[in-house]
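Missing here is one protein chain; the remaining ones are kept as they sit in the complex.
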Amino acid sequence: MTRLLAATALGLIASSAFAQDQTTISFLHKYPEPESMAFFEAAVEAYEEQNPDIDIVMEAVADDPYKDKIRVLMASDQVPDIYFSWSGEFGRKFAREGRTYDLTDALAGAEWEGRFSEAALDPLSFEGRQFGVPTNVNAKYMVYSTEIFDEYGLEEPATFAEFLTLLQTLAEEGVTPIAYGNQAPWAATHYIGDLFAKYVPNDVRIADYQLLADPDDLYTHPGYVEALQVYLDLGDAGFFNRGANALPHAAARGSFLSGRAAMMYLELVEFYMIPGSDLEESGWGFFAIPPVDGAEGSQTLLTGAPEGFLLSADTEVAEEALDFLNFLTSPEMAAEYVRTTGMTSAVIGSVTSETASEEVIAGLQRLEEADGMALWLDTDMDTQSANVILAAGQGLLSGDDTPEAVMERVRTTALDVQGGR
Amino acid sequence: MARAVADLLVLARVPFYTKGSTMTRPSANRTHRASLQGWLWVAPTLAFLVIFVYGPALANVRYSLFSFSAMSTSKTFVGLANYARLMADPIFLQGLVNNALYALISVFFQVGVALTLAAVLEARIFPRFAANTFRSALFLPSILPVVVVGLIWQLLLAPAMGLVDQALWELGLGDWSRAWLGDPATALFTIIMVSQWQWTGYIMALFMVAIRAIPRDLYEAMELEGASGPRIFWNLTVPGARETILIVTIITILGSLKVFDIVWVMTAGGPNHSSEVLGTLMYRAAFRDDVIGYSSAIATVIFFIALTIGVVQIKLQKDR
C-alpha cells in the first residue's frame, strides 16, 4: 500500500515535469468564486482550442490571501506571466520595483483602440507608463431594502446629515440600520476611505497616500481625524449590527440579503448576488454615501477602483500573454463575462441591457458620471500605513482607539516608509 | 496550537543526561572497523538538519541585521536597528504578553486540569467501558487539523448564527452574548480556550499512560489505609508522574511560544492587534508588510526564548 502510494506520488511529481512542446502561460487571479471560475475556465479552454500550441495554467486565490500570495511570488521570483492587481499603490509598487511589463506601446495598438475608458486605464499607470490592462471597474454603494425604507417612510438621503437622521430613525425603530462584517478589516477601509475623500482636499490626500507630501505636512490635515470620528460615531450610535468585528463581510451580506438589516455598503460587483435573495423580493435601491456639507474634500468622488491584469517583467511569453488578454477583453468575451458573472467589465460597451441587470447598468452609469474615483484605501496607501488604518477600523469600532491616536500612528509609520524610499 | 504532535512529545530521556545511555557501552566499541561508516549512516539526517533547520535559523539571525524588501535585491545593513524598533513597538510588546498569557493558561489546563482528569479516569471510579469512552471523547479534538478546529469554532462563536450565541439567547442569557472573537477584550482568551479544548484531552491521555506506570499496589495500599482521593493524588500520582509533568510543562510553554495557526485562522491577530502573538507578527511583517529584516528580528527573539527554555529543561532534568 505504502509503496503503491509512494509510486503514485513519484509519478505525479514526474508528470508535472513533462512540459511538451507547448508555450505555457501562467495566469493568477483572485476570482475563485464559482461563477467567475466557470467563466475563466471556459475562456481558457476556448483560447487553447484556437491556439493549440498554448497551454494556460490558471490559478485563483481569494481576495485577502491574494495580497500575501502575490508578494510571496514576487519575493521568490516566481511571478506568473499574467497576474491580477488592484489599481493604486498596490499595482504602482510592482511598477516601481520594475516587476511589471510596460504595456504602453502594446495598448496603443489598433486592436486595443477605444476598448477602455481613460478612467479605467489611468489608475493602472505609473509615471505615464501603462502597467496593467483593466478588467473590471467597481464602485461602492449603499444598497437598501425599499420595503424597509417604505415601511418607515424613508427616502434616499441627499446629504450626510439626512443620512444620519435616517440611520437614527431606523435604529430607534429597532431595525439594524447597516449590516457590517469587519472581521477582515478591509471592509472598514471602504468607509474610512470614502470619508477621507470627503474630508480631506484631493491634492493633499493624494500627496499623502503617495508619500509625496512634505514630511512636515504628511497626514497632518485635520480632515483625517474628523473623518475617523464620523466612522467612530457611526459605530457608537449603534448603526452597525452587533459584533461587526467578528463577522466576515460575506456573513454580513448573507444576513442583509435575507432581510436582517436595512442597508449594506456593497460593491457594484456584488450586485449580481442579489437576484434570488429575499432582498430582491422586497425591492432594493442604492445610493452613494451622500456629500458632507462644509467638509473640505471632494464630495463627488465615488469610492471604487478599476482592477486589472499585469504582465510580469520577466515573462518570456509577453506576446502570447498579451494576445490572450486581448482575447479575454475582446468585446464578445467581455459581454460574456458580464452576462455570466455579473461583474462590471472595464470594456466599453460590454455592460448592456442584454448582459446585465438594470441596477448594474445604473450603478455603472453613476460611476461614469462621478468626478472621479477614490481608490480602495487599503490598496491606495502604502502597505504599512494602510495596516495601521486596517487595525484602527476594528479598534475604533470596539472603542479601543481614538481618531487622534490613529492618525498619529499613521503619520509615524508613513514618515518611516517615506524615509526608507 | 501550532505544534505538530511530535513537538508535543519533545523529550525527556535525552542520552547525555540519561542513566544507562548506550553511548559508552563497551559493546559498541567492540566493532572498531565501523568507525567511519557510522558517519555515512547519520549523514543524510544531519544534511537535512543543516540545510533545512540550522542553516535557515542562522541565516535568519543574519537577516535581522538588515533592512530589506523581499522584492528588491539589495539589503541595507542597519545593525541592531530592527531590535531597537521592536522594543519600541507596543504591538510587539503586546504580542509578547499574549504569548505569556497563552503559556500561563495552557499550563494551568494542560498540566493541572489534564492531570486531574487523568487521575480520575485511572482511579477506577468509572466502569472500564465508560472510562475508555470518556478518554476517546476528550482525545477526539486533538486529531483534527488546527485549521478545521479554528474554522468550526469561528462558526460556533459567530454572532447571531453561531451555536454559542443562539444558546445564550435561548437560555435568557442574551446579556452574556458577545462577539467573542470580535471584541478585543475577549478575542485572545477565546482563542486560548479553543486551544485548551483541542489539547487538554490529548495531554490527559499522556498522563494516563504515566499514571499507569506507577505501581498499582502503591495505590491499593493507600486505599486500604482509607486515604481520600485528593490525598492519593497529591502524595502518589503527582510525585509518580513528576517527570511527565515537567516535560509537559516545558512542551506547553514551547508550544505557546510557537503558536501561529489557530490565531491566524481565527482572528489573524485582530481585532486591532489584540490577539497578536509573535508568530502572527512575524508572518505579517514578512509576507504582508514586506519588512523582512524586522520579521527576522521577531523570529530571532522567538529563537532565543525557545533556546532558553530548552536549556532550562536540560538543567532541570540534569538536577534531578
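Each chain gets a letter, A and B, in the order it is written, and its residues are counted from 1.
In this text, a residue touches a chain if its C-beta (ideal position, glycine included) is under 8 Å from a C-beta of that chain, and two chains touch if they have at least 3 such contacts.
In this section, contacts and distances are computed from a predicted model.
Of "ABC-type quaternary amine transporter", "sn-glycerol-3-phosphate transport system permease protein UgpE", "Transglutaminase-like putative cysteine protease" or "Threonine/Serine exporter ThrE domain-containing protein", only "sn-glycerol-3-phosphate transport system permease protein UgpE" is the UniProt protein name of the chain excluded from the display. Remark: the absent chain touches shown chains A, B in the intact complex. Screening B:Ala84, B:Val147, B:Leu173 or B:Leu316 for touch with the missing chain picks out B:Val147.
Of the options A:Ala62, A:Ala158 or A:Ala237, the residue whose C-beta touches the omitted chain is A:Ala62. Among B:Gly95, B:Gly162 or B:Gly269, the one in contact with the hidden chain is B:Gly162. The hidden chain makes contact, of the residues B:Ala179, B:Ile192 or B:Val265, with B:Val265.
Summarising the interface, chain A meets the missing chain with residues 2, 5-6, 8-9, 12-13, 16, 32-34, 57, 59, 61-65, 69, 72-73, 75-78, 248-251, 253-255, 258, 260, 273. By the touch definition given at the top, chain B reaches the unshown chain through residues 2, 4-11, 13-16, 22-23, 27-32, 34-42, 44-46, 48-49, 51-57, 59-60, 63, 70, 117, 120-121, 124-127, 130, 132-148, 151-153, 155-156, 160-163, 166-167, 197, 201-202, 205-206, 208-210, 213, 223-224, 226, 229, 243-244, 247, 254, 257-258, 260-261, 264-265, 279, 282-283, 286-287, 292, 295-296, 299-300, 302-303, 306-307, 309-310.
Please note the rule applied: only the chains that are shown with their structure count from here on.
Between chain A and chain B the centroid-to-centroid distance comes to 38 Å (mean Cα coordinates, whole Å). Interface residues of chain A facing chain B in the complex, by the touch rule stated above, are 67-68, 71-72, 74-75, 97, 99, 182-185, 241-247, 251, 255, 260, 383-384, 387, 391-392, 394-395, 397-398, 400-401, 420.
Chain B meets chain A in the complex at residues 67, 69-72, 157-161, 177-184, 267-268, 270-274, 284, 287-291.
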